[in-house]
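Shown here: the complex without one of its protein chains, the others still in place.
Order of writing sets the labels: A and B. Residues in every chain begin at 1.
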Amino acid sequence: MIEPLLQVRDLSVRYGAASVLEDVNFDLLAGETLGLVGESGSGKSTLARALLRLVPVSRGEVLWRGRNLLSCGAAEMRKHRRDLQIVFQDPLSSLNPRMTAGQILAEPLKIFEPALSARDRQARIDAMLERVGLGKAVARRYPREFSGGQCQRIGIARAMMLNPQLIVCDEPVSSLDVSIQGQIVNLLLDLQRDFGIALLFISHNLAVVRHLSRRVLVIYLGRLVEIAPRDALFAAPVHPYTRGLLAAASGVALGEAEPPPSERPSGCVFRARCPHRQDLCAVAQPALQAVGPEHFVACRRARDLMS
Amino acid sequence: MSINRGALIALWLVLALVALALAGPWLNPNTIDALDWSHVAAAPGLANAHWFGTDRLGRDLFVRTLEGTRMSLIVGLVASAVSLAVGVSYGAVCGYFGGRTDYWMMRIIEILSGLPLIFFAIFLTVIFGRSEALLFISIGAVGWLTMARIVRGQTLSVRRQEFIEAAVASGATPGRIIARHIIPNVLGPVIVYATLTVPQIILYESFLSFLGLGVQEPHASLGTLIAEGAVEMQGAPWILLVPGIFLAVLLLCLNLVGDGLRDRLAKEP
Partner (left out) sequence: MADVLNIEDLSIEFLKGQRIAAVREVSLRVTQGECVGIVGESGSGKTQIFMGALGLLPGSARATGSVRFENAEILGAPRAALNRIRGSRLCMVFQDPMSSLTPHLRIATQLAEVLVCHRGMSWRDSEQAALRMLDRVRVPEAKRRLRQYPHQLSGGMRQRVTIAMSLLCEPALMIADEPTTALDVTVQAQIIDLLRTLRHEFGTAFVLISHDLAVVGGLADRILVMYAGRVIESADAAQLMSRPRHPYTAELLRCLPDLSAPPLERMPSLPGQPPDAAHPAAGCEFAPRCRYAVQRCREQRPPLRQLGETQVACHFPVGS
């Protein structure tokens, strides 16, 4: 049994009394694409940042190749960052407006391979710019001179510079025009195929997630409610929220409105909007239980719903 | 550079004043401490070599005023440069690290802000005697405080931006992030404030020198000249007016340039 590249155990992030992420558990294998689907307030962006230790974590472990990132010292964590990268949602604001594209791409090299000569560094930058479809002539331009799609390519190039093992993609195409989204997704697919990187692809867009992922995680209000292989999830979703999401994506409205942030229900996190709720759902958040091969659902009525 | 018209004129004036202050002495045969007993407290005129007149001791006002301008500019620029360097680093570190580091560093700023500059300067002069070095120290002790606060505020807002997260995710050390990512992005307001600090410091220095703490005889700064001129105001007003006008024009122009820079920088994409 190969050890997974990333193992997340009981991860919780709380800001004061408010719980943003609670008891998140999942594995990610080397070279795998894992999709994470959730809507606003689900905590998916916080999860992305928590994995990279960009936000403080209240509880839990993030095991990267066996080593808990949350207990490393700062210097050791910086060493791991070489292999664990991130691409952000807003392409423009994730680039330093005062640096040219070339300078932005040079940074990872300067940090991790300081011995590299200027010429070699430039060669690597040019090669990467070509690889992401921008061409080396753009190295001298500033982020504001690029379109959204092009900025995102720079962001991906930056993440790829040191040949990482995992790239966390936090809604990388959500701010882009629909006609451009495919370009970026296809680029990620190509890079994955050529370099064997694992991807954690976070999005609220089911179609895009379906395109890329081998397995999919569904998150609602800070908790994972379903984990399943892609085809199983889209063909036969079990959790009422997942079903609601898929129905909504096809234009069918989900019954009740979502409660505002200050009024989260007790017990099962989806109780207020669930068409199948029962009294025992108010007791506590159900744990993820296996309902099929690599398929887990956090619902007390999972068995009923599957039949 | 599309600075507005007023600021541009002001800029030229400042540069002209600087050029005059640097080259002026060669234009006039007099020295700053030559006493011309035949022309004591003489009015300005082109007849003799004393274009701006002379003071109570017969010293040429043209040369002394230019010397004073030079002195004020040097103090202004040097002290501003120091306050810039110290203030920017201090503020960026405060703002970036936050937490307890920020807390204690800010308390230090608050204590120093409470220090009355004048008493501090007098105190130092009493102990160490009058010297130009003390002038730099007393101005330096407080000149950087507001800059640090401004940079801290700017850093707090820049720190939240995604490209800073991206830099952390790229493995950059805090030092690198502050130097390469934070500071270049807070420079806008910093530059504007720096240009406004120069006249502020010149005014401080003038005030201190006016009080008799700071620049020594026979050297002059605009402050000391104004002090001398104030005494002679009734009989020989030009002794006050000439350095006074120079100071006022210098301060006004520097302020206009600062404003112009801020407007220009505010329009940047």
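By our rule, contacts are C-beta pairs under 8 Å (C-beta built on N, C-alpha and C of every residue); 3 or more make two chains touch, one makes a residue touch a chain.
Remember, predicted model here, so these are calculated numbers, not experimental data.
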Contact list for the unshown chain, restricted to visible chains: A
Residue touching the undisplayed chain, where the options are A:Arg59, A:Lys136 or A:His204: A:His204
Per the touch definition above, residue among A:Pro4, A:Pro108 or A:Gly149 touching the missing chain: A:Gly149
Given A:Ala127, A:Ala248 or A:Ala290, the one touching the chain that is not displayed: A:Ala248
Of A:Phe26, A:Trp64, A:Phe88 or A:Phe234, the one touching the omitted chain in the full complex: A:Phe234
Residues belonging to subunit A that touch the chain removed from view: 39-40, 147-150, 177-183, 185-186, 189, 204-208, 210-211, 230, 234, 244-246, 248-254, 256-262
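Heads up, the rule we're going with is that only the chains that are shown with their structure count from here on.
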Centre-of-Cα separation between subunit B and subunit A, whole angstrom: 52
Residue ranges of subunit A in contact with subunit B within the complex: 49, 52, 54, 78-79, 81-82, 85-86, 88, 90, 93-99, 107-108, 111-112, 144, 155, 158
Subunit B residues within the subunit A interface of the complex: 161-163, 165-173, 176, 180-181, 184-185, 269
